[in-house]
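A protein chain is absent from this complex, but the other protein chains hold their places.
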Amino acid sequence: MTTAATESTGIGDGIPATTSSKATKVLGWLTLAGFAVLVALAFAWVPEDTRITEQGDVVGQFDAVRLMFVHVPSAILAYTGFGLTFLASLAYLRWRTDWWDMMAHASAEIGVLFGGLTLVTGSIWGRPTWQTWWEWGDVRLVTTLVMVLVFIGYLAVRRIPADVAVKARRSAVIALVGAVNIVIVNRSVDWWENRTLHQQSTLIARKIRDETLFTLSFSFAVGMVLFAWLLLHRFRTAYLQSQIEELEVNEALAERRAEAGISESPGGRP
Amino acid sequence: MFRDAWLIVGKDLRIEMRSRVGLNQIVPFAVTVLVLFAFALDTDQEALRTYAPGLFWVTVLLAALLAIGRSFAVDLADGAADRLLLSGIDPIAVFGGKAVAIAVQLVVLEVLLGAGVVLLFDVTVHRYGLLVCAGLAAAAGVATAGTLYGALVAGLGVRETLLPVLLLPVVAPVLIGATRAFQDAFGVAGAEGWAWLGLLAGFAAIYGVFGALSYGALLEEA
Amino acid sequence: MTLLGRFPALAGVDLDITPGEIVLLKGPNGAGKTTLLRLCAGLCSLSTGQGWVLGHDLNSERRMVRRRVALLGHRTGLYDDLTVTENVAFWARAAGADSTDVYEALERLSLTGRLADTRVGRLSAGQRRRASIASLVVRRPELWLLDEPHAGLDQQSRDTVDTLVRGAATAGATVVLATHELERIAVLEPRVVSVVGGVVRADDPTDSQGPDASSDAEDDRRVS
Partner (left out) sequence: MTHVGYLIAGWSISVAAVVAYAGWVLLRGRSLSRRVPENRRRWMMPDD
């Protein structure tokens, strides 16, 4: 890794070859600092989750509750990513600009990353809390799984070498159908098992400790900053890719013209 | 527009009747899958009877992938897909025509497989009306979603592997709904079969509308 | 400019064609002739530049273009499992023609008798090409785009193609074709246009536009 170039401020010593900018550096450092604080809050400040039942038994998630601070923000980032993909795809079909296409691609990739993490951390949390790695009776779990699968397919289409406009249009339709599909899957799975293990809206329905609530909100905030940082970098990577493709086309065009025996400059003739 | 759609239906079904790919390859494949399920469940007649609805619909979905892929492969084989674009037929008619043709094939497949399930898995039918309606609605849902996704991957080169990845998660609600309705029809579980029929019909309607609306944009390119 | 994937197939087109003309595209393989023909049929999009075919804008009205042209490409556009008559009848009905048009077309391309009821998959290359042409004739196109119409054909089928081109031109249709059979087409006195390296230029000095009118970024293609 050539770290020297990125550590510099970027002004005065040439333009370093990275996708970083002032904005991403601020976001990056904010993420790191926020994460450090989150770890401290999650492990040192938040008390374990216990309740005493009327029979006098001690029940609750105990320290497993600390997994919530990665699981819940992951889920929120996943849905944010897919939501953004949906909106960007709509915008692409409306305005047909590469910008929206790249935005849809970048956010879908981040959505799949966090969707996968949601499933994994949910599983790890479910094992001690529900005594199972996977619970088919839970609507949110199954819906998230299907959604991640749909967007894995979406990314597979994006990876196919094909005409840029063709791929962009087809991907956009897949994203729209995928988003509509989430609603159908959610409803059908809900009816499929008319019961749910998931805590119905944890934040409102059950008594939740103030410390836990604050740390959860804080983890959302850190997650959002991380999301913005990742999205900027990923979007710029996609943009660079498109620039390189454009340069290659120009090169091939020049070659094609040379083949035809005309000079490169517009209007020029041999 | 309806005339054009019927033209496409007639063309697709006539090709399938002539080539016998469905009868000679897809149906034997589906029956083989049923037999494999029986092997997997270890000759447990009771388990087979209980799970027959789910096994039946998984088999139908797998066979449907082949039928959908075939429907688009026929058009792409010798440039007929370009001709369809040049013909000036309304894209909605092309979508409708292909979906109806696929649905008809699926219904035929369901009838044959249904007979297979009754014979091999020893199930008895309690509600014929529900069985027929659910079969038709599920076929319509798979056909509309399948036609939309078939067009999405057509001409992308790797459609044989891409279609299952994209389509199967999308038709998961059909599997859930149709399985529940069949459980009720076979009397193996007290599900509310007619309510599930509503889900199947809704699915078919949503994908029918979505496919018809977006087909033009999908075909517009080359 | 027209891109095939990332490859610029056409890099500069400046061409005007008047109705009823026969235009011969001449140039080495891979020069962009096929792409130019597909572009005129409305099957490719222009990456930059403008073009009109039969008065329709190639950027916004490709659907209007498509239904008025006939493109004979390397592939037949027929279904192997249907008979010749079924194929021609399908494309005829898709174009709104009726069964008398079908029999007339089959007659013109001598696809009668047993041949008419044979599945296309069992025909020879020449017979398939004739069936393909028959399924285009029924559409009564105003612009014929023929890509190597003679390739791989026997003597009889080649003559049929020549007759078709001549017939189309007499009927007032425009014909643009790419072929290596220059001497066969020469008797029709076509206008010769050269396609080299994705650049299309009319060789004929009487062409309405001077060479300066062409610019790098612009395709200017008119068939009015």
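Note that the chains are named A, B and C in the order they appear, and that numbering of residues resets to 1 at the start of each chain.
Rule of thumb we're sticking to: a residue touches a chain if its C-beta (ideal position, glycine included) is under 8 Å from a C-beta of that chain, and two chains touch if they have at least 3 such contacts.
Being a predicted model, the structure only gives us computed values, none of them experimental.
*Asks:* For the chain that's been dropped from view, list the shown partners it touches.
*Replies:* Among the chains that are shown, those touched by the missing chain are A.
*Asks:* Of the residues A:18, A:132 or A:217, which one touches the chain left out of the display?
*Replies:* Considering the complete complex, A:18 is the one touching the chain left out.
*Asks:* List the chain A residues touching the unshown chain?
*Replies:* Within chain A, the residues touching the omitted chain are 1-2, 6, 10-12, 15-23, 48, 62-64, 66-67, 70-71, 74, 113, 116-117, 120-121, 124-125, 127-128, 226, 229-230, 233-234, 236-237, 240-241, 243-244, 247.
Definition applied: only the chains that are shown with their structure count from here on.
*Asks:* Which chain has its C-alpha centre closest to the mean of all protein C-alpha atoms shown?
*Replies:* Central by C-alpha mean position: chain B.
*Asks:* Measuring between Cα centroids, which chain is at the maximum distance from chain B?
*Replies:* That would be chain C.
*Asks:* For the chain pairs A-C and A-B, which is connected through the larger number of C-beta pairs in contact?
*Replies:* A-B
*Asks:* Please compute the C-alpha centroid of chain A, do the same for chain B, then give the distance between them in whole Å.
*Replies:* Computed value for the inter-centroid distance: 33 Å.
*Asks:* Between chain A and chain C, tell me the centre distance in angstrom, where each centre is the average of that chain's C-alpha atoms.
*Replies:* Each chain reduced to its C-alpha mean, chain A and chain C end up 48 Å apart.
*Asks:* Return the residues of chain C touching two or more other chains; collapse runs of consecutive numbers into ranges.
*Replies:* 45
*Asks:* If a residue has to touch 2 or more other chains to count, which residues of chain B qualify?
*Replies:* Within chain B, the residues that touch at least two other chains are 221.
*Asks:* For chain C, which residues count as touching chain B in their complex?
*Replies:* 38, 41-45, 62-63, 66-67, 69-71, 73-82, 86, 90-91, 93-95, 119, 135, 139
*Asks:* Considering the complex alone, what residue numbers of chain B touch chain C?
*Replies:* Residue positions touching the partner: 4, 7, 11, 14-15, 18-19, 74, 77-80, 82-89, 220-222.
*Asks:* Flag every residue of chain A that touches chain C in the complex, lowest number first.
*Replies:* 161-163, 165, 245, 248-249, 252-253, 256-262, 266-267, 269
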